[in-house]
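Written below as structure tokens is the structure these notes are about.
Every protein chain of the complex appears in place save one, which is left out.
Chain naming follows the written order as A and B, and within any one chain the residues start at number 1.
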Amino acid sequence: MNSSHNRRPAHWSVAGGSTALLAAMLGLASPASAESTDPIKLTLNDWTGQHISATIMGKVLESKGLSVEYVQADYIAQFAGLASGDLDVAMEIWDTTAKQLVADGVATGKIEDLGGTGMKAREEWWYPSYMKERCPGLPDWTALKSCAEAFSTPETAPKGRYVGGPVAWGGNDEERIAALGLDFEVVHPGTDSIIFAELESAYQRKAPIMIWGYEPHWLNAKYKGEFVEFPPYAPECYTDPAWGINPDATYDCGKPTGMIRKVAWSGVKEQWPTAYDAIKNFQISNAEMSEMVSRVDLKGEDLNTVVDGWIAANSAVWQKW
Amino acid sequence: MQRAALSKPLPAAFWLALAALSLSLAFYAKPLGEALSLEWLVDYPKLWIVPIQSQISAAMHWLIDEASFGLFTLREALRFLSGLMEVPMNLAIEGLATGLLSGTGSRAVEIFPPLSWIAVTVIFAATGHYAKGWALAFVQLACFLYLALFGQWHSAMLTLASIAVTLPFGVAVGLALGIACHTWSGFDRFMRPVLDLMQTVPVFAYLVPILFMFGFGPVSAMIATIIYALPPMIHNTTLALKAVPDELREFGTMVGCTPSQMMRKILLPSALSGLMVGVNQVIMSSLNMVIIASMIGAGGLGYDVLFSLRRLDIGAGMEAGLAIVVLAIALDRLSQALATRHPPARKTTSRAFPLNYPRSFLCVAVIAATWIGGNWIEALQTFPEGWQISTRQYWGELVKAINLNFYDQLEAVKLFFLATLLLPVKGFMLGLPWAWVIGLIALGGYKLGGWRLALLGTMLFGFILLTGQWDYAMISLYLCGVSVLLAILIGAPLGILAAEVKGFSRVMRVAVDTLQTLPTFVYLIPVVMLFNSGDFSALIAVTLYAVVPVIRYTAHGLDQVSPNLIEAGKMIGCSKWQILTKIKLPLAAPHMMLGLSQTIMFALSMLVITALVGTRDLGQQVYTALSQADPGLGLIAGLSVAFIAIVTDRFAAVAAKWLTAGG
Partner (left out) sequence: MKPAVTKLACRNIWKVFGPGGDRFLRGAAKAPSRDAFTRAGLIVAAEDISLDVIAGQILVIMGLSGSGKSTLVRLMSRLIEPSSGELIFEGKDLRKASEKELIEIRRHKMGMVFQSFALLPHRTVLGNVAFPLEVQGVGKAVHEEKAQEIIRLVGLAGRENCYPRELSGGQQQRVGIARSLISDPHIWFLDEPFSALDPIIRREMQDEFLRLQSEFQKTIVFITHDFEEAIRLADRVAIMKDGRIVQIGTPEELVLAPADDYVRQFTKHVVRAKVVSVRAIMTAPGPDAAYAGSVKATDHIEDIADAVEKAALPFAVQDENGRIIGAVGRRNIVDVLIGREQS
């Protein structure tokens, strides 16, 4: 049953299995180089930017005569599907949140890293502009040394309150606070929706807030605000205490930027060689993405229309993929 | 004799002394431990943690990747199974949502449209009429029109399709296992702890293994849903079979029924209404799982909720969430009516063929008419977008208005609760030395329920300790404990109102159904906006959910009090208040006690949600495990949740027995 002619050994439905068996018996092997007519399954995670990336990719693949299917999937859970070949391509995997999952998957040989999307994930402490008045000197981080209390709530006072990311994101913010001698307390919500709910609430009241912000996202389109400027990241900062302004501590710097990658099931290359190349070549910039995201999320435009607009305007770009 | 042993009074002073000792230990154990260099008795040393986590992960990988029956691997077998289940699942999805497709992916061509919105609505209304008459037909009509009107139709049909397949499958498996439990007491004893685990281990803890085994897609979602929804079906099956009157059983024997005839012709038909209670619970549990199912490929309303809230579109999330509630209410009322429906006396039919089945005829006619007519008039097939209405912007504005105008007052309430209740209890729980807690469990277990309970409690909490989950478990216990307490304080009066005040019970029922099926995520975002993330928001979320069984069981318990006793009370000259406090409440107490164990289960099942607002409990461990693809940690944390549930459930059961025996 598990013959080499079964194109997707991991996934055999009843019909698929028997067809493969039949093909094997009759010796009707389909030539390995030909593009499969099976649909390529692109995942849709639960944020707009990712939908846009996936839809652009899908439309490009369709224009190359390939069949595409979109599957709604959880960002984390989709790795299981990619490893087993139930899902084929995930268009936005952020180094900042899923580096380990990618590394693990690549190590098993079941997942292939198809390189960056051209977008760079930036993550850092972020505050709304009105906080600048209450803490002069921002965005430079040293300003925070003297006005942590401006970011406090009754629960944390006199310490400032910093709404960090989910524990699983890492981030080393506790260490950063200690290394830089800041007087902040970190809260770890379980998901980023909660971070932005906190921001929305504070923003409505013009109340103090400091969050873990990131780009590309509608954050900077919807709210006025900016990232704190910490000492720039360098790999030694995270490993060598002597590096940086605090000679006795690591993490005395800002966060690294991360690639946003395309990740695929390792069988994609063999099954859809054309698609494989196109996905590998997919590139888009932070600016383009942010613009599209805010049109969809903030202006309420239809996602398909926005994507069609990009496709029409950039045919020279994607034709080469 | 039994009872005498049970009700031998333990001196109250004994328990008081224990409580006082615990209290002082919670505060002074740390310095005391340091002074006597017995810190290891207070904080369990990290070095002693048994590293079974990685072994579990390795075993899981082996099971998924390598385990083989010779000719084929375990995974291949499971994949074959999921291939089989995919067939009805695809049919249901195509029939209700996407239409019959030829080809796959973007090459797919619709060769037959799905059932039109009119047809689905008419089918449900007709079934409602068949089950309970016009009132229910109207409820069904209203529910499905809501889905169409608010633009939730397509997603709702996807969700309905997965329930339509999950339900018969879950019911069949539950029925079979329930019958097996009923028939073989050995199997029953084996299944009991298994069912407890199925109900209490958070789904996230085994989500990834399921995805590996059954593939990414609706089938996996269905398996996860079934694992969660099965226990109530099995429980209700055994209960319903047990409740069949002895005489009917004896009658079956005297007529010479074989065991299979007895089951098919006597026990199952007689237990039907009890079985339908189980079916009803499967429906409700499936709807509870809609969000998680959508994360692993089921799509539908759950996905809409997640997607909207990711954009902080509270209104859209609320509308999709309410669509889940509406679907739940429609299916719940329908299944309950079908369960209690009495077949009317058969009449010899004199009418011509289509007219003696008017409802079926109507349905077929509408399906055909909308299908044919849909070719020319699109509105017959899909509800026109122009007719849809939306309230989504108002929800966001409502929250904003509250946020702007009442934030300070809300903040004051929050701080009050934090200072007087949450923080002290948390400090107490975390301050208690582990050795003391385990000792208390052993002692309390022994005094209340004998050495078996003591052993069970010690072993299960021992597991939590040895695997290094102790502090997380204590925070979980603290959050759930306070929430359960609050849920009782709020829920019991509401339950009494629902039972006592006419008209209120109907309102209450809708409210309770809403609380149970509205995805927590939908109201968690506004809660966080008003109270920030932290323990207080977690407390609100858990309490809102745990209050459901409190209200239900209180109202139900009061309803069950025999009217004779109430009449007797009236004739003695009791006031309404006296009847309530002196007759009804004491008699309803055992029933309400049953509700307590359900309340604890409900509260613990919310731990995963509390982790979203930043509590450092077992739920957070489960999440972290999920995002780090660490099935070992996931399973350990999940089992820890389940073990807390099991131990508290057993203790509550014994305590309830004590209370009712003493009172």
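The criterion applied here is as follows: a contact is a pair of C-beta atoms (placed from the backbone, for glycine too) under 8 Å apart; a residue touches a chain by one contact, two chains touch by 3 or more.
A quick note: this is a predicted structure, and the numbers were derived from the prediction, not measured.
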| item | value |
| --- | --- |
| Which displayed chains the hidden chain touches across the whole complex | B |
| Contacting the left-out chain in the complete assembly, out of B:L47, B:V109, B:M254 or B:I389 | B:M254 |
| Which of B:G70, B:P245, B:G386 or B:G573 contacts the chain that the document leaves out | B:P245 |
| In chain B, positions touching the absent partner | 245, 247-248, 250-251, 253-258, 261, 265-266, 269-270, 272, 342-343, 345-347 |
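The rule is short, and it goes like this: only the chains that are shown with their structure count from here on.
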| item | value |
| --- | --- |
| In the complex, chain B residues that touch chain A | 72, 75-76, 79-80, 83-84, 86-87, 103-107, 207-208, 211-212, 215-217, 294-297, 299, 303, 306-307, 309-312, 400, 403-404, 407, 411, 415, 418, 521, 524-526, 528-530, 532-534, 611-614, 616, 619-620, 623-624, 626-629 |
| List of chain A residues in touch with chain B within their complex | 1-2, 10-17, 37-41, 46-48, 58, 62, 66-69, 71-74, 76-81, 83-84, 86-87, 97-98, 100-101, 104, 153-155, 163, 166-168, 187-194, 196-198, 200-201, 204-205, 207, 218, 297 |
